[in-house]
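Inspection log for the structure reproduced underneath, given as structure tokens.
One protein chain omitted, others in place.
In this document, chain identifiers A, B and C correspond to the written order of the chains, with residue numbering beginning at 1 in each.
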Amino acid sequence: MEEGIITAIRIVPLEHYILLSFLLFSIGAAGVVFRRNTIIILMCLELMFNSVNLLLTAFSAHHSDPRAQVFVFFIMLVAAAEVTVGLSILVMMKRNVDSVDVNQLNRLKG
Amino acid sequence: MRRCNNSFQAYRYTEMSVLVLLSVLGVVLLYLGLFNNRGAIAGVGIAGLLAAFVLVAADWHLESPLFNGIIQFDTYARSFSLVMIVVTVLLFLFGIDYYAKVKENVAEQYALMVFSLIGGLLICSFTNLVVLFLGIEILSIPLYILAGGKRDSFRSGEAAFKYFLQGSFASGFLLMGLALIYGATASFDLAAIEAFSTALVGGQDMIFLLGLFLTIAGVAFKVAAVPFHFWSPDVYEGAPTLITAFMSTVVKTAAFAAFYRLIANLQLPGAVETMLVVMTICTLFLGNIVALRQTQFKRLMAYSSIAHTGFLLLAFLGTDARTPEVLFYYLGTYAMATVGLFIVLTLAKRAALGDENIRIFRGLFQSNPWIAVATLLMLLSLAGIPLTAGFVAKYRVFVISLTQGYLWTTVVAVVMAIVGIYYYILVVREAFTAQEQESKPIVVAPLNWLVISICGAAVVVLGVMPGLLRM
Amino acid sequence: MNQDLLAALVPALPLMGAIILASLRRKLSTNAAGGLATALMAGAFVCSILLFMGFDATTGGRTVKLLDWIHVGSMEIPLALRIDALSLTMMLIVTGIGSLIHLYSIGYMHEDERAPTFFAQLNLFSFAMLMLVMGSNFLITFIGWEGVGLCSYLLIGFWYKTPEYNYAARKAFVMNRIGDVGMVLAMVLLFQRFGTLEYATIMDAATGFNDPMMIAATLFLFIGATGKSAQIPLFTWLPDAMAGPTPVSALIHAATMVTAGIFLTVRSSVLFELAPFTQDIILWIGTATALIAASIGLFQNDIKKVLAYSTVSQLGYMFVALGLGSYSAAMFHVTTHAFFKALLFLGAGSVIHALGGEQDIRKMGGLKGHIKITFLTFFIGTIAISGLPLMSGFFSKDLIMAFAFDRSPVLFALLLIGALMTTFYMFRLLFLVFYGKYRGNAHPHESPLSMTLPLMVLAVLSVVGGLLNLPHLFGGHEAMKHFLMSAADGISNESLELSHVTEWTLMGITTALVAVMIYIAYGRFAQKATLEGNEADMPFFKRLIAQRWRVDELYRALFEKPYAWLSTNLFSIAEQKVMVPIMNGVGAAANSLGDGFRRLQTGYVSFHMLAMLAGLILFLVITLMSN
Partner (left out) sequence: MIAALLLLIPFLTALLLVTMRPTQARPIALVASLASLAVVLFAWISYTGGTVIHYDYDWVNAWGLRFVVGYDGVGLLMVILTAVVFPFIIGAGYGQPEDRPALFNGLLLFTQSFLYLVFLAQNALLFYIGYELTLIPVFFLLLFWGGADRRAITVRFFIYTLVGGLSLLFGIVYLLIQSGGNGDFTALANLSIPTSTQLWLFWALFLAFAIKLPIFPFHSWQPETYYMAPIQGTMVLGAVMLKMGLYGVYKLVFPIVPAGVEHWQTTVIVLALIGAVYGGVIAFRQSDFKRLVAFSSLSHVGVLCAGLFAWNTYGISGSFYQAFAHAILVLGMLYLVGAMQERTGTTDMGAMGGLKGHAPRLAALFLLVLVNAVALPLTQSFVGEWLMFAGLWQVNGWLTLFALTTIVIGAIYMLYAYQRVMLGPDRANVTLQDAGMRDHLYLVPLIAVTLILGVYPGPILELVDAPVQQLLSSLSVH
């Protein structure tokens, strides 16, 4: 990886990154909790994951340690896998209850 | 539990080959699915698992790092791996009968279980947080699919959906936690992190604390500790019984192994300790109390599983050398009892045409006395009545928590244990009450009979001679 | 012959009889059973006499240890018999009168098909009574004490088909039990105090102590005595006990069992000597009982009830004697009373037998012609109890009254009134039963020899009984007193400082007034053809007495009804409305708690995730706070 980018990243103080990714993470989490459309919820999940990726990258830059970036790739991979599964499940749901509203599904309770 | 120093050691074939073997096994099973030959599938699956068993059991006390020291296949890991493999074998045996009626996609079911098992092996041997994360995902993703295994069943679908959403949500927290820990310690390596935590003792590091906090939350989700338990009742009930059994045994075992491996040698900040205590009390309370009102057996088992999570967490409190020993014993015997019970449930459910109310056990003693007795033994074991393994397990947990000085937490646990006995006894009562009107008899295939007997016998033998199940 | 063996035989023989008869009660005829029982009692009597012969008063007595009964820690209670003057006296009375009554019963119970059972129980009673008097320590005495209680329960309820009889039997047993509570308390107290229950040891050790504990102990003993000897407040069972066959009334409720209380007091006279307070209480309770019972006796119309109340009042006299500390007088009266009261009861039995079960004196009268022997003997009994000069009752009662006068003239006056009432109701009874003309409609016939023989024997005894303890006044030297002195130390410090003149005058007054009473009674009852019986037209006070001071009603209202009420409601309210609901309530509470928390599991996935999030944040806050 090119030195320039690292330094570029380092210019911004770490706290900002942390704050930003916290913000993104919270937005994601809030979205997951409060939105009812499954598609959007999936996107919010992505958002959460990516905020983490951002954070990791920032950390790795600041610790000047590449392992975190490797981890980021793993995360992307896993996220992809999850989304695939998620979407397939979503299709199944659509088939069962003709809707993508998460709260349509509540036969199991109590 | 010794940890390897990070230095590169001689490449050992056997341990790694377990993972390789299992992955191959999964693929092979998928291929076998093409020639829709069930007997072969289960057979191959079991053979493969047994091979894995041998490989794990071989040169027992060798502890060698793998993959550049991100995995540590030590006694701890081996022991839990063995339990998981054995239980999976039992489930496969059960599967032969369970999937007998199903038309297609049987091979996928087996294969996914194997994959999930790999995840389990990974997380009970990790020494690097990355592996922890990957392992958990490898463990979970197949489960999301398995939970929805009954494509034509609404409930199964709902279960899969809920499991997936909450699972990924939790993964998010886990990831955040890991990232923060990394941020604080500049390393994913457990040893390093432990070193950091020891250095930190007394001091404060917000990032690290928060990181630990979220990580634990993420793992706690997997073991279904309150308040991260919401998924388990719904998923347990909705998922196909075989998968429910798999989740409440293999997955639970793996998750706990990982959980303890994570915090075992950490110098937990006081805040986290408190969190654990509160979590334990809540889990004990909610699991048992709500279980009182369950009439659906699978849901009952879900809450009882939460309750047992509570007891297991009790063994986490403080730092006691005996904890891994106890965890191992508890989980092993718990798995045995649970597998057996779920098989009995399936059989009774068939006879009752899909009803899952505990009433379906009625008349069991009339029709199949021995099965009834085995059921009794397994239930008593879960309830923790003496001379069953469950008693020894609970007893040892109490010993630990009292030794660590958690007097009141233990009192709560004891009270909750009484509550627990109540709902198990209700099931016993059903099983041993005579059936009034004539109903479809409960048929037990020889293979199932064998598995149930094994489980029933195991809980007593291990209860009388606990020494047999040692790490 | 070996004294110890003899001593052992005395209770053993009746016990044997009881066991044999009980086991063979189906096979034996009345005569066989009665014969066996009587023979065994006679055997016991003979043994007692032999013991009496071989007894040397100077040694003070011997203890015959049969076996080690209770031995725990430092508690050693042997199963042992004590042979001394006191026990010998009682043994002679019990076995002697006992055998006579057994004999009598053969005739009396002839028609009853359960006669063998009757004799078995009678023998068992004799055994228990003998244990009571022969015991060498309190606990052995207690064996007999409770044993006679049981037998009296069985015999009162012998005719079990009549509910009233069963009730009477239960009443007797329970009241005795109340007394026994006192007895047990006394025993545990004495044991703690002296570390033993042996009479000999305690009496030796006791001298010197006098403290509240001693008062308590003696009071407890006295409570026990009131139960057995039917003193106020526990006397109401004795009249009801007349439900039993008449021989039972004679043996148990006149001659022997009811005197157990007196016996016990004399046994432990030393202790009572150390507790003057208790003695006073005994004195006044005795007086009260004597008077009240006598007053009730005046209006009874059931021949046995009259005798029953007379018994109660006579027992009262004995307790007065004890209260005055004149134990020999008490024992003397016990003896003579045993004679004439047994006689009277058996006579009454003979009358009832003659009239085929009739007990109401209003339906009697003019029997002296039909049943001569019964009449004569009954007459002797009457004059004996009324204390006409030179009769046995005369000596014993006057002795007591002399002691009373020595204490206070008032007491003497009260006792005198009692004595006069006794005379009155006894002669009323005599006249109503035997004089005038017959008011009933049965065909009176004299009883068989087996019944009349005991009557005659007892009659003789009632006459000459006084000689046993002839006072100096009449040239005697108080034989019985000196005999008993070796056994009951209390006797030695009796003293009667009365000049002969005073004694003569007292006797004179008594006798004169008694004569007057007899005259009045004769005038009122001798020639009655009919008898007004209805209490309705009596004046209030008279009616109150006639209704036995309404004590039974009082007790029923005070104890029986509330107890029954309590029993019912403790179950229906305390148990079923409180205890059980509490137990179930705990479970219900847990369940409702479960229901509550169950609602958390809404099944809405967003809510679940929200909850997770909330929980997480909550934890965060809590832990950071606690940090």
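Simple rule for what comes next: contacts are C-beta pairs under 8 Å (C-beta built on N, C-alpha and C of every residue); 3 or more make two chains touch, one makes a residue touch a chain.
Just so we're clear, the structure is a prediction, and the values are computed from it rather than from any experiment.
Chemist: For the chain that does not appear here, which of the shown chains does it touch in the whole complex?
Modeler: B, C
Chemist: Out of C:53, C:582 or C:625, which touches the unshown chain?
Modeler: Of these options, the touching residue for the absent chain is C:582.
Chemist: Based on the whole complex, identify which of C:146, C:198 or C:494 touches the chain you can't see.
Modeler: Considering all chains, including the one not shown, the answer is C:146.
Chemist: Using the touch definition from the top, which of B:51, B:426, B:447 or B:460 touches the missing chain?
Modeler: B:426
Chemist: Go through subunit B and note every residue touching the omitted chain.
Modeler: Residues 380, 385-387, 391-392, 395-396, 398-399, 402-403, 410-411, 414-415, 417-418, 421-422, 425-426, 429, 432-433, 466-467 of subunit B touch the chain that is not shown.
Chemist: Take the complete complex as the reference. Which residues in subunit C touch the chain that isn't displayed?
Modeler: Where subunit C meets the chain not shown: residues 22, 67-75, 79, 139, 142-143, 145-147, 150, 153, 157, 160-163, 166, 169-170, 173-174, 177-178, 180-181, 184-185, 188-189, 191-192, 563-564, 566-568, 570-571, 574-575, 579-580, 582-584, 587.
Here is the rule we use: only the chains that are shown with their structure count from here on.
Chemist: Which of the chain pairs holds the record for C-beta pairs in contact?
Modeler: A-B
Chemist: So, what's the distance in Å between the C-alpha centres of subunit C and subunit B?
Modeler: Whole-Å distance between the two chain centres: 79.
Chemist: I'd like to verify one number: the distance from the centre of subunit A to the centre of subunit C, where each centre is the average of its C-alpha atoms, in whole angstrom.
Modeler: 100
Chemist: Roughly how many whole angstrom separate the Cα centroids of subunit A and subunit B?
Modeler: Comparing mean C-alpha positions, subunit B is 27 Å from subunit A.
Chemist: Where in subunit B do residues touch two or more other chains at once?
Modeler: Residues 161-162, 165, 169, 233-234.
Chemist: Which residues belonging to subunit A are in contact with no fewer than two other chains?
Modeler: If we look for residues of subunit A contacting two or more partner chains, we find 29, 32, 102, 105-110.
Chemist: For a test of understanding, state which residues of subunit C touch subunit A in their complex under the given definition.
Modeler: Result: residues 598, 601-606, 609-610, 613 of subunit C touch subunit A.
Chemist: Looking at the complex, which residues from subunit A come into contact with subunit C?
Modeler: 29, 32-34, 36, 102-103, 105-110
Chemist: Would you pull the subunit B residues touching subunit A in the complex into a rising list?
Modeler: 130, 133-134, 137, 141, 144-145, 148, 151, 154-155, 157-162, 164-165, 168-169, 171-172, 175-176, 178-180, 182-183, 186-188, 207, 233-234, 237-238, 299
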